[in-house]
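Only one protein chain is missing from this complex, and each of the others stays in its spot.
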Amino acid sequence: MNEQAIKDLLYKLADDQLILGHRNSEWTGFGPILEEDIAFSSMAQDKIGHSLAFYTLLHELGEAEPDTVAFTRNANQFHNSQLVELPNGEYDFSLIRHFLYDNSEIIRFEMLSQSSYEPIAKVATKLKGEVKYHVLHANTWIKNLGTSTEEAILRLQSALADALPYALGMFEKSKYEQELIEAGVYAGEEAVKAEWLKRIQAVIEKTDLKLPDLESITPKFGGRYGEHTEHLQPLLDEMAEVFKIDPTAEW
Amino acid sequence: MYGGGNVFEATKFDDLQTEDPAKLAEFEARIARGEKIEPTDWMPELYRKQLIRMIEQHAHSEIIGALPEGTWITRAPGFRRKMAQMAKVQDEVGHAQLLYSAAETLGKSREQMLTDLINGKSKYSNVFNYPAFTWADSNIISWLIDAGAIVNQMANAKGSYGPYSRALERICAEEAFHLKYGHDAVVHMATGSPKQREMIQAALNRWWPPIMTFFGPSDKMSTHTETLMRWKVKMASNDECRQQFLDMYVPKIWELGLTVPDSKLKKNQETGQWEFTEPDWNEFKRVINGDGPCNAERLAVRRTAEERGAWVRRALLNPKAKYVKPLA
Partner (left out) sequence: MSLKSLDPRVTRLNLPDGEVPPMEEKPELDQFETYEAFHQKKEGAAHTYVGPVHAPNEDVAFLFAKEQYSRRFPCVGLWIARTENIQVTPYAGDQENVYDMMRVEEPTKRSEQPEPYEIFHLKKRGKAHNHAGRVLATSYLEALKEAKQQFGEKGPIVNVWVVKSKDVLQSADEDKDMWTTIPEKKYREAIAYKVMDKITKYKEANKPTTAQ
């Protein structure tokens, strides 16, 4: 097995989850309903926990400690899709992003739990149930709000239009795409995307929302290899503000 | 966390003459037997009003209390702290939900309570009007404010109202983590690098005066207070709670070589009581009435959350739904 290929995959999984978990944690205490505040915060913690699990696998492959990897790299060293680094916006955007992201995440976890690379398969199998709740949460909200008031439908429709180019960016192919597929690590980005499309369509069909023609949208690629929006570096600076006071200290 | 510093005010219901004597006697006998009161039981209006007021203030203190520590949620250093800080702040929001629910069983809707909070009609624990300047401030809050809250809540959990006791039992179980987490973070700072030590001492200096006011001024004993104690609404005096807190935590601060910024603080070996500089109760009053460093921001944040979340509630509100109180 090509270790570089595995690392490439692990980095993008871990970075996506770290950055989205961080963004979601910005809602804690500010949510639209107390119970939803709590639910969103749990999912944020789960995401950070998932990223830690994958950084730990990277560490076992010789990369630096998870804390060092997460808290000391610069934006151009991050492999997350641009979708997850965008600011939270209002709750409509955060929900749509959560819906688009987690519906692809669950497919990755399902595939990876069958992976030929055993350490990933073990982690994915263990954590899959958490992502299942995230998807249930997202789909329930989209179905409810997407069939409610004109105001809510307009909001979600507009958030969907904003988020989709970035969401398609999640499926940017790896340099090692063929190797990963051939080695049975997972079925690759095209396969994830095809399944994702089916699943989000199935939810959106139950609502008054319309899925724009994806062929007409140019995906925002680049995130997987260090090209990011202007939002990522300030996020990282903020995340590491205390850590960097003394990176060698035990906090 | 934070039930501290309740100020019980007189109300027009103080006059128990208006209550049915037979029902009142039965109610008091139940409490004297050590039984809890449940929502559908008959209760004097004074009992109902004071409980709503107390539980509501406690709930507000949780939801507002999420904000000072929330200040550092995106900046917690390292995975361990990052996840724990998120869980800790989340718990405070969860506690607010539990407490609002307990207050709701007495007949005031949650949204009404939140509106009263935002419009300044209803108070919350005064300590949360102070800022968390650094990560170390957040650690001091996690440890010592939660420690104070636990002293208070353990006492209140033995109170007579069933739904409040149930909520507090759950809250205390969750707070065991907060206390340990806060202590762990402070110990790491105090035994860490010189910079970390300096940060934690500075935070302790800033937070000590608010902490000393956390339990509220000495209680003025009145017939009113006596009634509330007999009814097991008020479970311990503010001074008792403060003494218990000092007993439990000053030694733990000292063993870390930290200085408590009060030269008069010492335990009188003869009386067994702690002596300390009287807190500035004028400042306490000024801040609780709105003129503190963070009052405006705290309420503005809460209000923004309400206003920006309104479309979600509008979208899903069933127009035919009637308000139904929780059962217990």
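Chains here go by letter, A and B, matching the order in which they are written, and residues are numbered from 1 within each.
Heads up, the rule we're going with is that contacts are C-beta pairs under 8 Å (C-beta built on N, C-alpha and C of every residue); 3 or more make two chains touch, one makes a residue touch a chain.
Values in this document were obtained by computation on a predicted structure and should not be read as measured data.
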- Item | Among B:E28, B:E45 or B:D184, residue touching the chain not depicted | B:D184
- Decide which residue listed in B:K49, B:R80 or B:K285 touches the omitted chain of the complex. B:R80
- Note on the structure: Residues of chain B touching the missing chain are 30, 33, 35-38, 40-41, 67, 70-75, 80, 83-84, 87-88, 91, 94, 97-98, 101, 104, 109-111, 115, 118-119, 131-133, 162, 165-167, 170, 173-174, 176-177, 179-181, 183-184, 187-188, 190-191, 251, 254-257, 259, 266, 297, 300-301, 303-304, 306-307, 310, 313, 316-318, 321-328
- Message: Touching residues of chain A against the unshown chain: what are they?
- Response: 26, 30, 33, 35-36, 38-39, 42, 45, 49, 87, 126-130, 132-133, 136-137, 140-141, 144, 238
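The rule is simple: only the chains that are shown with their structure count from here on.
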- Using mean C-alpha positions as chain centres, tell me how far chain A is from chain B in Å, no decimals. 37
- Show which residues of chain A lie in contact with chain B when the two form their complex. 22, 25-26, 28-38, 41-42, 44-45, 48-49, 52, 66-67, 70-71, 90-92, 144-145, 148-149, 151-152, 155, 238-243, 245-246, 249-251
- Note: in the complex, chain B contacts chain A through residues 63, 66-67, 70, 72-79, 81-83, 86-87, 89-90, 92-94, 96-97, 100, 110, 135, 185, 188-189, 192-193, 195-196, 301, 304-305, 308-316
